[in-house]
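One protein chain omitted, others in place.
And now, subunit A:
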Amino acid sequence: MRPLTETETQALFAKLANYTGNSLKNLIAPLDDSPNGDRYVFRIQNSRCYYVRLSLANLATSISRDKLLSLGTCLGKFTKTGKFRLHITALPILAEHARYKVWVKANGEMPFLYGGHIVKAHVGRWSEDCAEHQGVVVYSMNDTPLGFGVTARSTQEARRLDPTGITCFRQADCGEYLRDEDSLFATN
């Protein structure tokens, strides 16, 4: 377990900023005003990046590297080429700070959770003035976060789309907890 290097931090923050926009800095703001107050930090363990309270990360130093399987919330993993891939486990953090959002209707929930992209007919509501290829968090109509992805069209273009046209490409959805449990977590 170690803190991120400069390049890793850049790769990670670039990715996160795609979803959170300016509220990215809220992610690492101290939790309280006291001088040595607790704050959230990023840690790398076994090429997975974890978002975890500093106090918790300090406690986890007593676990040896090969025995430590997970701590706090897993955001995703660094690929061998140095890119960063967000996992579905990062959803609670993205949802909390998301800038652009898409709400899918009840009839679109299951197709999305089974790994499909979001077609226009299933969109119940979306954030206005959203650009093309912008990271968005996907919610159900009762505001439960279901996953995240990137828009296929800007909001204006999407208006002219026919109902079966794809408005948003899926990147991760909650169904992965069942489908990809084996590859999602580092336990080998």
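One rule holds for everything that comes next: contacts are C-beta pairs under 8 Å (C-beta built on N, C-alpha and C of every residue); 3 or more make two chains touch, one makes a residue touch a chain; residues count from 1.
Quick note on the criterion: contacts and distances are computed from a predicted model.
Participant: When one chain of this assembly is omitted, its UniProt record names it as which of these: "Nucleoporin SEH1-A", "ER membrane protein complex subunit 2", "Mediator of RNA polymerase II transcription subunit 20" or "Nucleolar protein 2"?
Facilitator: "Nucleolar protein 2"
Participant: Quick one: which of A:T9, A:S23, A:T73 or A:S154 touches the chain that's been left out?
Facilitator: The one listed residue touching the chain not shown is A:T73.
Participant: Pick out which of A:I44, A:A60, A:A121 or A:L161 touches the chain that's been left out of the picture.
Facilitator: A:A60
Participant: Against the chain that's been left off, what residues of subunit A make contact? List them.
Facilitator: 52-53, 55-56, 59-60, 62-63, 67-74, 89, 92, 109-110, 113, 140, 142, 144-146, 174-175, 177-178, 181-182, 184-185, 187-188
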